[in-house]
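A single protein chain has been removed from this complex, and every other one stays in its place.
For subunit A:
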């Protein structure tokens, strides 16, 4: 590891992705490229980026859920409580799944087995890791269903997924994830498939469970609004790389680089009434099979300069905030030809397009 992330880290983080790489199709698609991400015990971290940036690929790498036949995880390390998960056997990994690290998936409509009762699906995780008597097992299932707010669990446990609404199914997914009291939960776009009211309810549920059970969470989302009151720190991901990371408050107060600004402008329910709501970033993320050679965001960046297309910027501390705030952007780095975005207010109109004729997106 040459470029280090933010210096702030608990003594030994619960999870530490150390320069993690994940590639598909014999290395032709590098979906995760040198990610450095730390989660402390009980800490909540956000992983944010547009769709297709490699967030799910990174999360699934942690639990080794990719098809091994076309996926390569590495180089890099996935340190969980100091142990490298990549060195574990399949059986060793199985024991981590569900018990140490659990995952909640995006679409509650498709992530539950349609032909198995929800009670059995909750029990399945328990049975995989614990030996329980039939009564204790049933008591646990009921307790879990009650915990996530499913009414009359004793009858509902015998129902099938299609008999539940989307919000209730997501609660069941949460109950499954919690069933073995894991230390870390990977929540991958868990509110994306839900409508706004249900989103708020599910987030509130996650927040309260997290606080009462001292769970560490990685909230994966494309929506900075979800991350806002939910996380301690945020990693912004773009095209397989971390492009900005900071404490959540700091990120919202002083977002450093244009991609994060774009995400802020496109977040649907940000509290501050800034510029026009929900301005999507123009263009599409690059193909991970053939990313741009310089800064990966340069082709879409309204603030770009000559250096951006020539060289790829490192993830370096942002001079305006503390060392824990880092960004992968020449505009924020005091190097020759860089640094023009230091102190730039992202809400201000973009007057800074000397080299390109691109219009500002926040006009």
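The rule we apply is simple: a residue touches a chain if its C-beta (ideal position, glycine included) is under 8 Å from a C-beta of that chain, and two chains touch if they have at least 3 such contacts; residues count from 1.
Note that in this section contacts and distances are computed from a predicted model.
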Should one name the undisplayed chain from "Fe-S cluster assembly ATPase SufC", "Succinate dehydrogenase cytochrome b subunit", "Bifunctional protein PyrR" or "Peptide/nickel transport system permease protein" using UniProt, the answer is "Peptide/nickel transport system permease protein"
Per the whole complex, from A:103, A:144 or A:228 the residue touching the absent chain is A:103
Check the options A:84, A:113, A:195 or A:282 and report the residue that touches the missing chain.
A:113
Consider the whole complex, including the chain that is not shown, and state which of A:14, A:30 or A:125 touches that chain.
A:125
Please identify, in ascending order, the residues of subunit A that touch the omitted chain?
60, 63, 65, 90, 94-99, 102-103, 105-107, 110-117, 124-125, 127-129, 160, 162, 173, 176, 180
